[in-house]
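Taking it in order: structure first as structure tokens, then the write-up.
Yeah, one chain of the complex is gone here, protein chain that is, but the others are all in their spots.
Order of writing sets the labels: A, B and C. Residues in every chain begin at 1.
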Amino acid sequence: MTTDTPRKLRIAVLGAGRMGLRHARNVAYAAPRAELVGIADPKPAVLQAAAAELPPIRTALDSMDLISSPDVDAVLIASETSTHASLAVAAIQAGKHVLLEKPIAVDVEGSRPVVEAAAKSNVKVMIGFSRRFDESLGEAKAMLDRGELGTPYLLKSCTNDMFDSTGFFVAYSKASGGIFIDCGIHDIDLARWLLNTSASGKKEVQRVYGSGTNVRHPELAETGDCDNGMGIIEFSNGARAMIHLSRTAVHGHDTVTELFGTEGKAVVNGNPAINRLEIRDLHGVRSLSHPTYYERFKEAFVNELNTFVKVVLDDDKVPTPPEDALKAAQIAVALTHSFRTGVPVDFDEEGEPILK
Amino acid sequence: MTTDTPRKLRIAVLGAGRMGLRHARNVAYAAPRAELVGIADPKPAVLQAAAAELPPIRTALDSMDLISSPDVDAVLIASETSTHASLAVAAIQAGKHVLLEKPIAVDVEGSRPVVEAAAKSNVKVMIGFSRRFDESLGEAKAMLDRGELGTPYLLKSCTNDMFDSTGFFVAYSKASGGIFIDCGIHDIDLARWLLNTSASGKKEVQRVYGSGTNVRHPELAETGDCDNGMGIIEFSNGARAMIHLSRTAVHGHDTVTELFGTEGKAVVNGNPAINRLEIRDLHGVRSLSHPTYYERFKEAFVNELNTFVKVVLDDDKVPTPPEDALKAAQIAVALTHSFRTGVPVDFDEEGEPILK
Amino acid sequence: MTTDTPRKLRIAVLGAGRMGLRHARNVAYAAPRAELVGIADPKPAVLQAAAAELPPIRTALDSMDLISSPDVDAVLIASETSTHASLAVAAIQAGKHVLLEKPIAVDVEGSRPVVEAAAKSNVKVMIGFSRRFDESLGEAKAMLDRGELGTPYLLKSCTNDMFDSTGFFVAYSKASGGIFIDCGIHDIDLARWLLNTSASGKKEVQRVYGSGTNVRHPELAETGDCDNGMGIIEFSNGARAMIHLSRTAVHGHDTVTELFGTEGKAVVNGNPAINRLEIRDLHGVRSLSHPTYYERFKEAFVNELNTFVKVVLDDDKVPTPPEDALKAAQIAVALTHSFRTGVPVDFDEEGEPILK
Partner (left out) sequence: MTTDTPRKLRIAVLGAGRMGLRHARNVAYAAPRAELVGIADPKPAVLQAAAAELPPIRTALDSMDLISSPDVDAVLIASETSTHASLAVAAIQAGKHVLLEKPIAVDVEGSRPVVEAAAKSNVKVMIGFSRRFDESLGEAKAMLDRGELGTPYLLKSCTNDMFDSTGFFVAYSKASGGIFIDCGIHDIDLARWLLNTSASGKKEVQRVYGSGTNVRHPELAETGDCDNGMGIIEFSNGARAMIHLSRTAVHGHDTVTELFGTEGKAVVNGNPAINRLEIRDLHGVRSLSHPTYYERFKEAFVNELNTFVKVVLDDDKVPTPPEDALKAAQIAVALTHSFRTGVPVDFDEEGEPILK
């Protein structure tokens, strides 16, 4: 008794660095309806190392080799941020579906070509806003959609990374667009998603205020960045978001989402324990935390991938289209500008921040 | 075998409303070194009801009767906010020690006479910033002072009151000075206390930004108030505070303090359970919360009172002098102004907010 | 305006050791309707030290001096366990009300005279089962009484004391009656109280099984004691209790009560944090625990005292009469016997354990 093999989505992963390899493993081993057919990276050593940990697949130093291959249905772009947009546009134009790691670009202008290319195409283009695919955040959203929280009016969101004594972030910061874009894009996306801010279709944001301080990395000030950024986002529907981004957490990666509704409040990860083990010893009653975002969200990345596969194979609506990344980037850029200038940034009727 | 009776501080309570009666009970029954000698309230019925629940003491419709009495060593002022300042000044001038419920006044100007009277006097004048006397917040401060949290750089503080469907807050709001003063004064005081912001003696605050929204009480907008207020305070020492004040919590009173230091973070009341009982039933795994701030802080009020008694009897330094209330009020007023105008408020070199 | 002074209960405390002094302080400072009139202890130095911390009151080396004094309405007995019963009987016979620290005696026979004397008298005799006066356990009982937990069928209760490296418990053990009596009497009382086991009035217990092991104090085996005792109590109403008593906890005193009902479960102190402070640092996400039972139950002792005062002054029913202590002692003795012999102990129709 044998049935026809169902169609599998043939995915190539572009970028074989840390996240690229993780994504490739997920495609190979954790996505039943997908098949990993190739991986690309311009650095031979990185590519070789990744290939050694994966099933036998095509490897390429030039991503275009995979983008142009007829055996590839979709690409998952996890390369350096600076290459995201051009690879995405190339893939879209080659008729490939795209799952694109956030951010599209470190600035708003760099993001527009992807939004435009996606709009003109028939392929699915999905942004990797991984948190939306987290089980607990998804359940908060489901409660909201079932009306169990009433009208949402405030999101408090923080993304606090563990302090990295190697100074990596200082070098990384220069190319990252700064903490509001690199790190805050997730919090901003959650705010837009959970506060239903785009419902009206009109001007979404009225005003933002950004602040920040350098606690452990004073040299970040040279590039207009900080290691602790805070912001208030004032949406036109009356909802507010308060965000806090940090590179200086001591106990681990700590990302908390508090969604306030008129009928109740949902808190996700209020207790940032990595697992269900609690220790009671001379240090007290305690749990250990996640070292990085990846331990916190690894199942979310799998969910995200399987959602993408389903979106393509079943022609579902893309839950996180490029427009969402563009709008989040506009807010992040406005927060950055406000932090640097000390004045709030208003938005015009077209939804663009007015950067004075 | 009998020894001499140690001296007790003879305290009169001014104001016999809800908080006045609670304070009077504490003086009578929970302050071993104090003695309740009188209570005053201009409303005969209120006064009568309070007296019925207290040991036999003097009662007065006119607070001045107790303030001028030679049998009174100190007064605890828990009357209507609008009377705080004048009663305090009168008591100070009569040579009485004063424990004064916050705020001194609903604006900054109203607070100055108390600060000045106290400065010229030899009596102890202490502001009832009750949270500083909470055991858990006190332990956070102690950890900080022992260096266990490193340098503090951020305080997140929220005071979220349970939604009151009676509309009481709308009427109350008009005379209260608004949510940033009435409710936020505590959060602001905690920020100043826990972030060591007054250490330098110079300009303490650089800039504040206030925001807000009306979620359940739209009519508050008429008086320039809101039922959810948010703010960012930028201190000159680089530290930041993010505060959130709300009248619309569903599950109970919820007041959380998160103190971020370079060596660790202290969280007070992250789990807002009223006691040690957890219920596991069809509603899940759950605890109940405090209905109001009083259940949360009732031991703190006792601590505060006994601290005041000790300050007077042992000639200790006042931990919460009127200057602290004045400075907190300046910040609260600046946040209110910023919320109303949509622009940040800067502070001048004298530490005064520049209200444009 | 002055009213008559309401009557206060004049209490003498017998025993000025650690617990005696704590009780005396509570009578003096935390019981509005009581008055501390005297304290007795046979050790002059102990008596002197206690008196120095108390308001001026009578002191006596001989408890009988206070028991026989016409100025004493009631005695609080917190002396050495071996003297509890005789002092209680003497006080009852002198017409004094009695609040008696548990246990009445280290064995069942020693407890009977107090039960009998109380039965023949008109005075109130109340046993200090302090946990019944804990706010959280009281709320669990209230839920039960309101039917919110359905029919209770299992109590898991543990009393885990922090390991004491001084070896104090080894010496203490000899006169204490062993861990099941000294420590377990509380857990057994909670089981009887929360499982409604005495409702029928008939034979309450069917059988008990005791077990134990010596983890850090092997020398306890010489006196038939252990540093970790466990037991199962099988009540005639079908309910069961599982108890665990320990002298070897590492993180602090840890006392958890889990009450299972057909409609829900109540857990008290599942998270044994001493206060509302949570620390997040290199040791993880953590809280500190209570060092001893006293920090955990200090408010319960105050509640207990005020309940006793009210029972006497208002002629209320005694919530914890000597019979409760006798019955708990019978169960504790049976558990001890079972632990020592390795066989369960059955109870006869009169409710007495059959010790073979």
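The rule is short, and it goes like this: contacts are C-beta pairs under 8 Å (C-beta built on N, C-alpha and C of every residue); 3 or more make two chains touch, one makes a residue touch a chain.
Not measured: the values here are computed from a predicted model.
Undergrad: For a quick check of understanding: of C:173, C:228, C:287 or C:320, which residue touches the chain that isn't displayed?
TA: That would be C:228, which touches the missing chain.
Undergrad: Can you tell me which of C:33, C:112, C:203 or C:216 touches the chain that was removed from the display?
TA: From the options C:33, C:112, C:203 or C:216, the contact with the absent chain belongs to C:216.
Undergrad: Please pick, from B:254, B:304 or B:324, the residue that touches the omitted chain in the full complex.
TA: B:254
Undergrad: Of the residues listed, A:55, A:147, A:167 or A:218, which one is in contact with the missing chain?
TA: A:55
Undergrad: Which one, C:143, C:205, C:239 or C:288, makes contact with the chain that was left out?
TA: C:239
Undergrad: Can you name the residues of chain C that touch the chain not displayed here?
TA: Residue positions of chain C that touch the missing chain: 151, 153-154, 156, 207, 209, 211-216, 228, 230, 232, 234, 238-240, 242, 244, 246, 248-251, 260, 262-265, 270-271, 342-344.
Undergrad: Applying the definition given at the start, please give the residues of chain A touching the unseen chain.
TA: 1-6, 28-30, 32, 51, 55-59, 134-137, 139-140, 143, 148-149, 263-271, 275-282
Undergrad: In the full complex, which residues of chain B touch the absent chain?
TA: 249-252, 254, 271-273, 279-289
Note that in this section only the chains that are shown with their structure count from here on.
Undergrad: State which chains count as neighbours of chain A and simultaneously of chain B.
TA: For chain A paired with chain B, the chains in contact with each are C, in label order.
Undergrad: Compare the CA centroid of chain C with every other chain's and tell me the farthest one.
TA: Centroid comparison gives A as the farthest chain from chain C.
Undergrad: Using CA atom means as chain centres, which chain is nearest the centre of all the protein shown?
TA: Central chain is B.
Undergrad: Could you give the separation in Å between the centres of chain B and chain C, each centre being the mean of its C-alpha atoms?
TA: Distance between chain centres: 39 Å.
Undergrad: Calculate how many whole Å lie between the centre of chain A and the centre of chain C, each centre taken as the average of the chain's C-alpha atoms.
TA: Distance between chain centres: 57 Å.
Undergrad: Can you pull out the residues of chain A that are in contact with at least two other chains?
TA: Answer for chain A, listing residues that touch two or more other chains: 249-251, 271.
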